[in-house]
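Scroll down for the structure; my scribbles are underneath it.
A single protein chain has been removed from this complex, and every other one stays in its place.
Moving on to chain A:
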Amino acid sequence: MATVNVEKIVILNRFQNGLSLIPLIFYIPIGVLLMVLRCFIFIHALIIYYFLSKISFVHSVLLRLMFTVCGFVVTTNGSIRSDRQQLVLVANHMTSLDPFILNLVMHYILVVEASAHRGDFTVMCNQVAISGELSKDDCVQLIKKTVEGQQALSLGSTLPVLLFPEGGRANSILGLMKFRTLPFQLGAAIQPIGIIAKRWFFDINISTYSSPWWADLLFSFFVPFTVYSIKFMPLTERRESESSDQFCERVQSNLARGLGVCSTEVTPADVKDFMKDRRETRTLRSASSVVTPPSSGPTPSHPEQTKAKQQQPEEVTSSDPALNVMLKHVREVLPHATTRAVLQDLEQTRDVDVTITNILEGRVDLEQKPPSPPQQSASEKELDATTFKASSFHKQAPARQMSLQERKQAMLDTARQRYKEKHGIP
């Protein structure tokens, strides 16, 4: 597995570069017209989809045609294995329209993870939602039950189960995110599916990391057309000697090879961290640009700081091993300190103890403070006689000792006083 930066895996912007936007300006009137027309056709296609039976051949041809008019050109390579009693499909997840596109060529039960596929276009799909709170066994049970229910409804024919094991959208041009093991624990044969989407003429990405499905859909109507090639890969079965983790890895690398990309270790959590870092960098940059008046020359410290921040996400993953060991030690003692802040300080000190001291004494700027500050403000609000707070934390031990003793006495006195008042003891 290759190490690839998160940056290269997620799609951040819909438009790639400035130059390709020039022809787009001339295309806008046509595009908008096309978009409006296709909106209506699309609605009709959906109505047909819902009201006609799902199996009829005419129906599927008609639908494919209508969706082609809407700008979705779907080509398939290979076919789904229908001889299996129970089949699990795993596909790479590139755009929010993936479930919809796949639904045009086959029927399946989509497993939606509540946290992962928010914002996907799943209107037409049979689906089963699993929430993050369920344990893996519960999820497996739930999926199996849904499949059985479906089987009873459709008189014997089973629908395959589809999962997007990446758990988030990634551009499948450079790499796949790390697969989750859930699909591989269902105990059925796996058929990997590769989806590649391409747009000609304009370099507009179909989905970005966080774009909502309706925006993606409108952009799809806007551009001339989008070509989706769906590649059904050979059935993979778990070998007897294999654990589900190994099986998962094997399928991932097979699918990656089939798509001509590399499989990576990046997880959705990494992507989330990366996005957070990026937002912070942005706010920092905009803040600094507000602070510096445009007439004066840029102060040398600002660009450097921004640069250092930008490099951070890479450093967190690929700094030198000695530093990583030290980082681990510090985090063991102070789990609430952010990796970035700790690393930054470690780079200067190169000493675990010094860094711990620095953090504890507040010399390190922890961007993510532990959840205690809100508690403090809450307790400050309802300050009453039962909070025994010292005005300061003395530097000398004897003074601290005295203060502690005094506060203990004060608490006892207050409690006694109250008790006497309450029970009328003189």
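In this section, a residue touches a chain if its C-beta (ideal position, glycine included) is under 8 Å from a C-beta of that chain, and two chains touch if they have at least 3 such contacts; residues count from 1.
Please note the rule applied: contacts and distances are computed from a predicted model.
Undergrad: UniProt name of the unshown chain, from "Ubiquitin-conjugating enzyme E2 G2", "Vacuolar protein sorting-associated protein 33A", "Superoxide dismutase" or "Ras-related protein Rab"?
TA: "Ubiquitin-conjugating enzyme E2 G2"
Undergrad: Considering the complete complex, identify which of A:Ser210, A:Ser244 or A:Ser403 is in touch with the unshown chain.
TA: A:Ser403
Undergrad: Of the residues A:Pro29, A:Pro321 or A:Pro335, I need the one that contacts the missing chain.
TA: A:Pro335
Undergrad: Identify the residues of chain A touching the omitted chain, counting contacts across the whole complex.
TA: Contacting residues on chain A, toward the hidden partner: 329, 332-336, 352-353, 356-357, 360, 372, 375-376, 379-380, 382, 384, 386-390, 392-393, 397, 400-401, 403-404, 407-408, 411-412, 415-416, 418-420, 422, 425.
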